[in-house]
Each structure stands twice: as C-alpha cells, then as structure tokens.
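See below for the structure under consideration.
Yeah, one chain of the complex is gone here, protein chain that is, but the others are all in their spots.
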Amino acid sequence: MCERCAVEKDIYLPRLATLEKKRLMNPTEMYLRLSIDDNEPFDFIPGQFVEVSIAGVGEAPITISSSPTQKGYFELVIRRTGNVTNAVHRMRIGDKIGIRGPLGKGTYPVEEAKGKNVVFICGGIGLVPQRSFINYVLDNRADYKELAVLLGTKCLSQRFFHSELDVWSHRNDIRFMETIDQTDDCWLGNVGVVTTLIPKIEKELESALVFICGPPVMYKFVLMALQEAEVPKERIFLNLERKMKCGVGKCGHCQINNYYACIDGPVFRYSDLRIAPEAI
Amino acid sequence: MRTVTIDKNAFRRFVDEIIKRQRVIGVCAKGDRFDFEQLESADQLRLDYDVTLQPPKKYFLPPVETLLTFEVGDGYKSVYDDTPFVLLGVHPYDMVALNQLDTLFTQDNYDTHYMKRRHNATIVACDVVSPSKNVFASSMGTATVKDGFDVLLTDIGNAFVMESGSKKGDRFIAKAQGAVDSSEKDLQARQKIQAENEKRLNNHKLKCEASYLPKLLERAYDHPVWEEKAKTCFSCGSCNLVCPTCYCFNVQDDVNWDFISGKRQRAWDGCLLDGFTKVAGEHEFRKKRADRFRHRLYRKCKYVPEKISSQIMSCVGCGRCVGACLPDIANPVKVYNRLVDDLGIK
Amino acid sequence: MHNNLDINVHHITRVEGHGNIVVNVKEGKIEKLQWQVPEAPRFFEAMVRGHSYQDIQTIVSRICGICSITHSLAATKAVEAALGIKVSEQADKLRILMHYSEQLQSHTLHVGYLAAPDFFGTPSVVPLVARAADAVKTIVKAHRIANNWSDLIAGRTTHPVTLIPGGLTRTPTEKQLRQLQQTLKDAVPDLKKIAEVVLSVAANIPKFERPTEYVSLKQTTPPTYTFYHGGVTSNDNKGAVLPIEKWHDVANEYMVEQSTAKWAKWHRDAYAVGALARFNNNAELLSPMAKDAAKMFGLQKDCCNPYMNTVAQLVECFHIVETSIDLIDQLLVRGLKTEKVTSSPKAGKGAGCVEAPRGILFHEYEFDKNGKCVAADICIPTNQNHANIQKDFEKLLPEILDQSEKDIRLKLEMLVRAYDPCISCSTHFLDVQFVR
Partner (left out) sequence: MDRPRVAIFDFACCEGCQLQIVNLEEELLDLIDNVEVVEWREAMSEQSREYDIAIIEGSITRPEDEKRLEIIRTRAKTLIALGACATIGGINKLKNNFEMSDVKKCVYGKSADMPHLETMPTKAVDEVVKVDYKIHGCPIDRKEFTYVIRCLLMGKKPEIPEWPVCVECKSKGNPCLWDYGQVCLGPIIRAGCGARCPSSGFRCFGCRGYIDDPNVNGAKDVIERYGLSVDALKAKMVLFGIGQGPTNA
C-alpha cells in the first residue's frame, strides 16, 4: 500500500458531534449548539463551513455561525428546506450528528481587515454566516475600525437573533441598521430592501472591506449600489452558496466557472471573480 | 528501468500466468466494439482495439461506489476496495487522462478511495494499433505517453516491446518468461510507430495548438456557438459519462431495513444534466442548456488544465463523446475550430 | 343442509384480477350461483391497431404481468406466421428456455403463494412464514431462481425485452447458461422438498370430480410434453391434432343467460385448459422426475378433479427443470452464436399459440403491407376456463350444501383459485351484474 494512503484521512468520513442545545428561532430557522466528540482540534476561521451529516439522509453544507473566539463548541443556524435540514430539525438534545470540516479555504480576511472599517450587508439568512466574523470583530474590537452591519429581512416573522440584534443596536461600537422588505403594522423601523440602507453608511464605507451574503437575487443589486458608492471591487467580498455534494473540491457541483465554491470559497473577493460570470 | 521485447506467444502465456494469480482486466471484444473486462484467458485480449466503450477511469472511480457505511448514533466507517489488479491495454490518451485524475484526486484534498484503487493497480498501457473513427489525440498531444504507466507495450509486428515506467513495472517485467532486452532494431521500430501515431491519430483536426485553447476560450464566453449547438442538446450527459476525464459525482444515502445501518454511495454525475446545480428553493445556477454545454467545453480546455497547471488539455482527444452524442454537437474540435475561425488566433 | 344461504365473495382474493362469486340459496333451492368477472376491460385488440409488427409484443405483453413472457411469445409467433419470418434453431431453443422460466415463476407463485395458504388454512402466505418457515423459504428460493432465469434470457422478470420478430436481441453467454444449468440442478432437492410439504397437506385437497373436456397443445414430431410447439388437441378429439390456424374451431365463444363472461366450448358445453389439461393429454411424455412426482400424489391421466390442477402444476415444475437442464446441454453442444436479426414488413395474417402456465393461449394478427396491424384477436386461457368453473360450481354446490357456510365459501374460492385464473388478462367480457 502507498504510504500516503496509510496516513491520509478519509475526506468523506464525518466525525461525531453532540447536539447540546437547540432552539427554533422562527418558523424555519433552527439554532443549534454542537460540540465535537473526539479530542482532535476543531479550529476554524470565520467563513468556514462544515458538512452536516445525518446517517441515512445525507449531508448539507452549513457555515459555522459562531465566532472562533468562543471555544469548546460551535453554533449553526439551519433553515428547513429539504431532507437533511428537516432531519436536523428533528434531532434531539444529546443526539449525535456527523460533521466534516471545517471546510473552505476562501474565508473572511480576518487579518487583512485589521485596522480597517468593516461593513456587513446581509439578506435574511445571510446574517448567519456573517455572524461568525461580526462577533469575531466585536470580540477583537480594538483591531478593527468602524463596524457597520446592514440587515434586510423579508418579513417580520422571519427575523431572528432578536436579543443579539437588540444588543447590537444598543452598542455604540457597532452601527447596526435593519430593514424589513414588506410593511408590517408593528414594525417601527426601516421598510424596504437592504440596498436602501447603503447610502446611510457613506462614512463607514470609506476604505472599508465590505462583506455580502444573502439570497442569489440580492447580490446584483447590492453590488450596483456599492459601485455607485465607488467601493472598489478589491474591497468587496461575497459569500456564495452553491449546491455541494462533497465540500472538498471533487464532486463538481459547486463550480462557478473556474472556481470551486467549496475550496476556493465560499468567501470570494469580488475582483477575483472578474472571470467568473456565473458568480452573480 | 528496463525495456524488453517479448514475442506474442510468450506474451500470451505470460498473461495466462498472471490471470492465475491475480485479477486481470483487459480489453475484449464486445459485439463489434471493445471494452475493458475481467479476463479469463489471454485469448480474449484484443490489443489491436480502436477505442473502448468506457474509459478506464471506472476501475478507479466506479460508476457507483460505497464510500462508507454507518450505524445511526454509532458513527461512520470508511469502505475500501483493496484487491490488487492489472489493467491491460490502456491507450496513451487514456493514460494521460488517468494522470490528470491522479492530480485532481490528490490536489487540495487527498481522496483515499480513488487513490487506494490507483495504488492497487498495475497499469499496462499500450500504443494504438488501430485508430478509432473519432480519435484526435494527435491534435491534443496525447497520442503517445511518457509517464504514469507501470508498463508500456508497443506492438512491433510479431512481438511487443515492453517498457517499464515504475518499480512495479520492473517487477512485472521480471516475471515475463522469454522477454529479452530490446535490441536497437526493436527500439527503432517502436520509435517509428510512436512517431507515426503522433500524426495519424487525428481524425478531427484542431486548427490551433491545443495549449492555445485556454486563451481562445477567454475570448469566447459570449460567442453564439453555445446557443446554436445547445439548441439540440438533450442534456443527456452522455458526453460526460463516456469521457475519461469527467469525474463529477453525486452522493446518496440509503438505509437497510433495520433503519439503523446503511451506506453512503457516490455515483457518476454529469454537468450537462438538468438539476446539476439546483439548490433548495429551486434555484438553478446553470439552468440554460447552453450554459451547461459551454461549461463542459470550458472545463475540458480551460478550467481543469488551469486548475492543475497542465500544458495538456483535459480533453485528451479520445473521441468518445463525438460518437456518444446523438445530435452530434459534442465534438470538441468542431466547437473549438469554429471559435478559431470566428475569433482568430491572437 | 342450508335453507338460506347468501354468499357474495366480492373481488375474490389471491387471484390475479377481479372475480366475484355469488351464491343465493332460498329454502334449500339454489336461486343463483354465479362466477362473475367485473374486471375493467382493457381493449387490447383495439389498441394494437395501427402499430408496427415490431411493437406488438411490447404492447400485448402488458395483457398480463404474470404471463407476460407467454403473451409476448404467442404474439411474436403470430407476427412471424403473418409475415413469414423464420427463426433460427438456436433462437427457438432459447425462446423455449425463456418460456420455461415463466412457467416455473408462475407455478411456484401459484402453488406456494396463492394456493398453499388454502391447504394450510391461513388467509395468506404471510402467517405461513411463522407456521412453515422452512417451506416458505424453499418456495421463495425456487421463485427467485425462476425470476433470475427470466432476467437472464428475457432481459426482465416481467415484460420481456429480448424478444423480437425473427429471434432475440441478445444471446446469453455459455458461462451464463452453464451457471443457470448448475442452479437448476441444485434446485431439484428444493422442488422435492416442496412436493413433500404439499403432500403432507394433500388431504385438504377436496375430493370432487366432474367429467371434463381438457384442451391443450400436443406435439407429435418429436413427441414432446409441449408448452410451445404443436397443435391443439383434447381428450374428446380421439388423439387428432388441429393446426393452430384452426383455433377458432376450438374456442367457440358463446353466451348463455346466466353468464357473466364469454364462455368457450368445443365438443361439450365447456372445457378446461391448464396444467391438468396438459397432463391429461400428454402425461406419458413427462420427464422421469415429473412422472415420479405425479405418482407421489397418485395423479393419473384422465383425472377430472379440478382441484388437482395445483398438483399438476407442481408436477410440471419437475418437468420444466429437468427438461431445461437437457435443453441447455443441447444449446451448449451446438455452441452459441451471436445472431443478427432482421425482418421487413409485409401484408399477411397469422396465428400463434403457446401454453400459458394457466392454459392454452391464442393470438392472431393481420398486417397491411407496411407492417401496420389492422386486426387482432386474442383468446386467453382464463376466458376458456370461465364456463368450466361455472359448470364445476353447479355440480359442486349441491354436493357440499350441508357444510358450513365458511366451508362452502372456502371450497368455492379454492376451486376458482385452483384454475389459477389470471383475470386481468381477460380480454372479452359479457353481462356482468353486481350483486351487492
């Protein structure tokens, strides 16, 4: 047998994690807190994801939502959309869940952003992956300059992380702004799509690194608005979601032109995507 | 590493000897075509074949393969296929394809499932005797092969020249009764055959150097040829499935009737198939046939070669997709030549 | 003796297709006693019109899932007769081998899964698993062997895909045939075991007799216990054999007042087809093991107990296996060749006939010069048995009227099931009334 085969781990083999906490945050999103069973390291950089594996059902790529500054466990937020995600929602505290990862080499530029303004633009569940870096910045607040978070939600019933958002909106070291797409009687805040908030953060946008994550339709409009605000492509980062079957750069499903979302991403620098028309 | 000559009868006896000890897969006739099959006797072996129906990749990335088994709540176990085997009669272009897959399955993340099979194989490549109807390996620079194989056979008339390409190949050759070190004359005969093959495996002629294709494609993204060709594309994936360098796969779980144990399998997939990029919420990133059609031809001659920094394209010119495509649109040469005609070489 | 009895078995179970039994006894007098078939008619003879001679067997195979190979063979033979297409000896032998596989499939299914529960007094084969696990396992094994055998020669277990006018699309390899032969040899002890189990409950087979005309194929050159070649005969026909083109003279379809389905008659007012008919007409040609099996059960020529049809099927299983082992030898000795099959359209009319597991089956087609079907006529075994079932009922019921309602019901149902009716394939029906 070949030496390398003897030492290399099976990249398709999940390790086990225990479900420690779960909470339904709105009708479709479930918050989960997990800890890895084995003693091998589980170190990750914001933006990395794991393949959540339910035996007999399959796997789904899910970005780690907690910050690496929180040790001993990690958090996921999972929207119920199909087989795997439904099965995760049915899991009970103490159950074992398969985890592969952390995966993804295209992470948030934690180091590069140091000393700069950082702006997060999130659409709906797009908050979940960005939250890892947002909390990382908050935990290392002195390393970064201005911090702004824009969040657009489709309707009030889909809003989540209420208390966390509440804290953010009361802290003065973070500029947090929120809008709801459709009017709702008991909503007193902004109404409209998330792009309407962009002109309001002109100051923060200056020399900032901007991070975008949301549903496929959102990217085009946010990028247009950023272009208007003259943010150069080198400073824009997109968190892209694609179908994935392996998460390790083999199965081909997540390919965006020449890139693999799983290994080259899921976080991409916009200027690198020039030759990837399929990205947006 | 040695190069020997063995006469054809001795070679047949040699193959029969190996069959007694090991699993030997070789090229056999299948109706009026050829394919790799497990040999029961050396008489079945047809090294004069034109092209096999399926590329040899299936012995390393099988059409369906169990990756792991599981017991609910009790974790997962890797499943490996550990039987050594000899793969006899791989044509140079297919060998080049395997070399590329080797890189792809070890790059970034090391795929132990593919690689264990790879290491269990002794690959005996062989120079082409009868070019197939659609082969264009000469255009792609894959009509002959210099490395990757354990042994390379060349039919020089009444004998084979056998060159070892690895330690495994050395051991293989050492067992061949009646093999003698090749004479200068034999080597020259071989040289002549290979030189001829480099020109003659060219039933579709590419109008530019193969290494120029990535550059050409850089300018061709919005060319009308994609829409034009894809109009009649069935999205049947045949072009993907017969290709020696296509390696995309799907993964699926199934449980046993105890609903506790089960397995996770991967199966060949194709980027031409509808739904290949479909995610929850019915969003599909390459929904249009033309987008998928273009993607394959970009993968072959831009994305993959760039990914593995290869001067050789990922279309190795076997011509299988040409014959497999019912509406006759899959021929890479026809598409690339059309682009050369329209866009010129810059 | 029942003075009043009302039995209404709506959609009799454990048969293929739908059939009803209606019994109405008032003050000791049988007012109504009917065997009805309310199956939804499917109009195959109309549907095939306009289709190419090459597609006929694909369509009519769907007449019946249990005897799909038989229907395909009968249709293909008819098409070949109509278009004057010749079949090679190898293809002919392979087809017979294919046909045997379905006979074994169907017989083991009927004996093991559908009829056995009656002998053991259970409502289905499921509880039998607990009662006679070993026997059920053996049946399952034999059934699987038959299915794999069909897969190999016919391309599928049900609805064959290797049959085309002129031959077969594919020839199995010698290795595959040799393996099949070994499997069949190994299956013999299993068959014996099944026979012993059935023998152990044979006392539950009702003793009932009614002199009956039995119609089946008969092959004289060479003399063969045939399922595939030959002409039509009956025990009333004094050994004469009718060519199959004359099948309309045999299956005289007629109507009677109380009737629910089209009936058929030849020399008498009803006749029976099936394993017992074949046995009664050809028993001396059975293979040695089959003869032994018949002896085990005391089954002899001229048996006219319809319940014994199940036993005759069991006997045939031995014949099928033994004969197939031999047939494979014949194929292997000749050496298997890949045959290229071609055929071209032409106008013509032709009939094809084979024995379905449940009796003789006739197909007839007419084609125009483009090979498009213009007319079809199909006569299936179950239809030929309907009248005979009714006649059996009429003799049986008075004989058992003193038994409990449960027993009467069971005996009537068992009788229907003994004919192994495949009602879904029934192509013609008449006057069905629902008694609710």
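Lettered A, B and C in written order, each chain numbered from 1.
Simple rule for what comes next: a residue touches a chain if its C-beta (ideal position, glycine included) is under 8 Å from a C-beta of that chain, and two chains touch if they have at least 3 such contacts.
Predicted model only: the values in this text are computed from it and were never measured.
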item: Which displayed chains the hidden chain touches across the whole complex; value: A, B, C
item: Option touching the unshown chain, where B:V242, B:L297, B:C318 or B:L339 are the choices; value: B:V242
item: Hidden-chain contact residue, picked from the options B:L53, B:V129, B:C208 or B:V279; value: B:L53
item: Residue among C:V25, C:I63, C:A115 or C:V232 touching the omitted chain; value: C:I63
item: Those residues of chain B which, in the complete complex, touch the missing chain; value: 30-31, 33, 35, 53-54, 58, 63-64, 231-238, 241-242, 252, 254-255, 257, 259, 267-268, 270, 273-275, 289, 323-324, 326-328
item: Touch residues of chain A, complete complex, unshown partner; value: 56-57, 82-83, 86-87, 90
item: On chain C, residues whose C-beta touches the chain left out of the figure; value: 11, 13-18, 38, 40-52, 55, 58-59, 62-66, 68, 109, 113-114, 117, 123-126, 129, 137, 140-141, 143-144, 147, 155-159, 161-162, 164, 169-170, 255, 424-425, 427-433
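Just so it is clear, only the chains that are shown with their structure count from here on.
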item: Chain contact graph, described as a line, ring, star, complete graph or other shape; value: other
item: Most centrally placed chain, judged by C-alpha centres; value: B
item: Centre-to-centre distance between chain B and chain A (centres being mean Cα positions), rounded to whole Å; value: 38
item: Inter-centroid spacing, chain C versus chain B (mean Cα positions, whole Å); value: 51
item: Multi-chain contact residues (two or more partners), chain A; value: none
item: Where chain B touches two or more other chains, by residue; value: none
item: Chain B contact footprint on chain A (complex, rising order); value: 1-2, 4-5, 8-14, 16, 53, 55-59, 81-82, 85, 95-96, 98, 216, 241-243, 245-246, 248-253, 255-258, 263, 275, 277-278
item: Chain A-touching residues of chain B, taken from the complex the two chains share; value: 67-68, 70-78, 104-113, 115-116, 119, 218, 221, 247-255, 259, 262, 264, 266, 269, 271, 276-281, 283, 285-286, 291, 295, 298-299, 302-303, 306-307
